[in-house]
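Taken from a larger complex, these chains appear in their original positions, while the remainder are omitted.
The chains carry the letters A and B, assigned in the order they are written, with residues numbered from 1 in each.
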Amino acid sequence: MSAGHTLGEIAARFGLGLHGDATIAIRGVATLSRAGTGDLSFLANRLYRRQLPTTAAAAVVLTEADRESAPCPALVSRNPYADFARIAALFEPPVPIAAGIHPSAVIDPSADIAADASIGALVVVGPRSRIEAGAVIGPGSVIGEDCAVGAGSTLVARVTLVRRVVLGRRVLVHPGAVLGADGFGLAFDQGHWLKVPQLGGVRIGDDCEIGANTTIDRGALEDTVLEDDVRLDNQIQIGHGVHVGAHTAMAGCVAVAGSTRIGRNCLIGGAVGIVGHLEICDRVTITAMSLVTHSIRQPGEYSSGLPAETSASWRRNAARFRQLDTLARRIKTLAQEPDHHD
Amino acid sequence: MSAGHTLGEIAARFGLGLHGDATIAIRGVATLSRAGTGDLSFLANRLYRRQLPTTAAAAVVLTEADRESAPCPALVSRNPYADFARIAALFEPPVPIAAGIHPSAVIDPSADIAADASIGALVVVGPRSRIEAGAVIGPGSVIGEDCAVGAGSTLVARVTLVRRVVLGRRVLVHPGAVLGADGFGLAFDQGHWLKVPQLGGVRIGDDCEIGANTTIDRGALEDTVLEDDVRLDNQIQIGHGVHVGAHTAMAGCVAVAGSTRIGRNCLIGGAVGIVGHLEICDRVTITAMSLVTHSIRQPGEYSSGLPAETSASWRRNAARFRQLDTLARRIKTLAQEPDHHD
C-alpha cells in the first residue's frame, strides 16, 4: 500500500476538500516539523499551529479555518485528526498473519477454534474456550477455561485470559495484559485473611482496546464489564465488578477499585485513582493524577492533581497545608471579630 | 459441588445460626440486588443495607443486628463476609489440574520437581529450582535459577520467578507477576550509571497472594521479604530489600521503594506511594493515593490524597496553594499586628 497515492485519490477516497495540485504523489505521513517531499501531514492540535507556515510537507490535512496558513496543498476536513488516521492506515506496513494453528501451540481438545482463526506460536488454549472467525491469538498468549474471543479480535502477543473472559468482536489486546485474574476479595477472620471466591467473569464489548500490561479482574459475584468501544491505555488496573460505559477512554496507569460504575463517553486522565463502590455519570472528564473519592453525578471536568513547582517553594507551601485548618479558623476569627485584637 | 445444598446443611457445616426453613435448596450465591430463587446472599457492607428488605434471595448471611430486616431465611454470623466466602467456595467451578510435567515444558536436569506437582504447558524451570508437593506451575511460567515453590502453591499462568525466589506454602501468584528481578541499584560515576549487583533474593511466606503484573525485586544485599499471609493486589511494585509484615494487605498499584520496612496488619490503599528507607509500624492504615515520606511510628490511619472537585474550582484553589506560605505569613501579620494597617 505504501507505493503511494495521488493527493486527488486520497481526497476522493475520504471525501475531503482538495485545495491545490491533485496529481502530487503522497508516499508517506509525517509531523508538520519533520515532513518532507512526498509526505502528508496534518494539523489537529493548536499547540502545533505555529509549525504550519513553515512545514515542508507535500500537503496537509486541516480545517477550513487553518487553510489560509498552509504553504502547500491542503485537504480540508471537519475532523483532521480522524481523517489523518484513516489516511495513515494506507501507509501502515502489513503484519503477517497466518490462519491456522501453529504446531507449537497447545490446544485443549474441548476448545473450539474457527478454521480461519490464527493461533500463534507457543499459545495455550484451555478447556471449553472458543476462538471465533478471523481472530488472531498472538505468540505466547495463554487462554484458560471458558473464555471466548470474538470474530476479528486480536491478542497481539503474551496476553493472558485467565478464566470466564468473553471478548466481543474486533477487540484489540496488547501484550502483557491480564484479563480475568481473581478479584482482590478478602475477609479478615480470626487473625488471618480468608480468600473470597471470585465466581464472576469479565465481559468486553465490541471494538474495545486494552493496553499493554493492563489488568482487568474477574468479578466476585457479577461480571466485570467494559461496554462497546471502551479504550484503555497501558498499565491500567480495573478491579472486580467494575462497569465501564461505552466510548469511555482511559489514559495510562489509571486505577479503578472494585464495584465502581463509570458512565459512557468519559475521559479519564493518566494515573487517576478512583475508589470502589462509586458511580460516575456519563460525559465526565477527570484530569491526570486526580483522586476520585465520591460519586460524580454531573457531567463536566474534575481535578485534584497539584502541579509541581520548585521543591523549595513546595516545601514551604506543603508545610502550611498541615496548618490549613488552623489558618482558616484564624481567618474566620479575624474576619468576624475585627476588634478582637484591638 | 454446585448441585446444591440445603440451607440446613450449610448452617451446620459452618456453624451458623439458622432462622427459617432448613430444607430450602441453595443452588448459587449472588448479591442482594441480583439474587433470585435458590440464591444465597450476604450483608457485610453497610452501603448495601438498604437493599436487604427487598432482596429476592432465598436466604441471607448477616449479623444478628440485621436479622430482623431480612425478608427471607437468614444465617446469622459474627463475620458474614468471612462465612459467605466459605460458603461461596462450595459453588466455585473446579479448575482442571493434572499432576505431572506437560511434555512441552522445558525442565533443567538439576531441577527437583515433586511427583505430584503440576507443571503446565510451555513452562520453563531452571537450574537447581525446586517445586514441592502439590504445587501448580501454570502455563507459560518461567522459573529461573535457585528458586523454590512451596507445597500447595500455585503460579496461575505466565508468572516469572527470576532468581533466588523462595515461596512458602499455599502461595498464590497471579499472571504477569515478576518476582526476583534485579533491584534498581545504580551508582553514578564519572558521568555514567554503574549497575550495583543485586545479590539478595526474595522470600515469600506461607499463604501470601500476589496480584497480576505485580513486581517484587530481589534485594541488593539482603532479601526482599513478605512474611506470612501478606496479600498484594495487582500492579504493585515492591522495591529491593523491602520487608512486609504478616497479614498486611495492599490494594492495587501501590509502590514501595527500596529498604522500607512495613509492619504487620497494615492496610495500604490503592496507588499509595511509600518512599525508601522508612519504617512503618504495625496496624497502620494508609488511604488511597497517599504519599508516605516519613516513618510512621504510631498505629492509626494516615492520608494525603486530595479528593477531586470540579476543575474550575480546583484551578482556583490550586493556584492559591502556590501562595499558601505567603498567605500564612500574611495571616500571622494580621493576627499579631492588628494595628499594622490602621
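Operating definition for what follows: a contact is a pair of C-beta atoms (placed from the backbone, for glycine too) under 8 Å apart; a residue touches a chain by one contact, two chains touch by 3 or more.
Since the model is a prediction, treat every value here as computed from it, not as a measurement.
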Overall copies of the shared sequence [whole complex; 2 in view]: 3
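Keep in mind that, in the parts below, only the chains that are shown with their structure count from here on.
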Averaged-CA centre spacing for the pair chain B and chain A, given as whole angstrom: 25
Residues on chain B engaged by chain A in the complex (per definition of touch): 29-31, 34, 44-45, 47, 79, 81-82, 84-86, 88-89, 91-93, 95-96, 102, 104, 120-122, 138-140, 156-158, 172, 174-176, 207, 209, 211-213, 229, 231, 233-235, 247, 249, 251-253, 270-271, 288-289, 305-312, 314-315, 318, 321-325, 327-328, 331, 334-335, 338-339
In the complex, chain A residues that touch chain B: 104, 106, 122, 124, 127, 140, 142, 144-146, 158, 160, 162-163, 176, 178, 181-182, 184-189, 191-197, 199, 213, 215, 217, 221-222, 235, 237, 239, 253, 255, 257, 271, 273, 275, 277, 285-287, 290-294, 296, 300-304, 306-307, 309, 313, 316-317, 319-321, 323-324, 327, 330-331, 333-334, 340-342
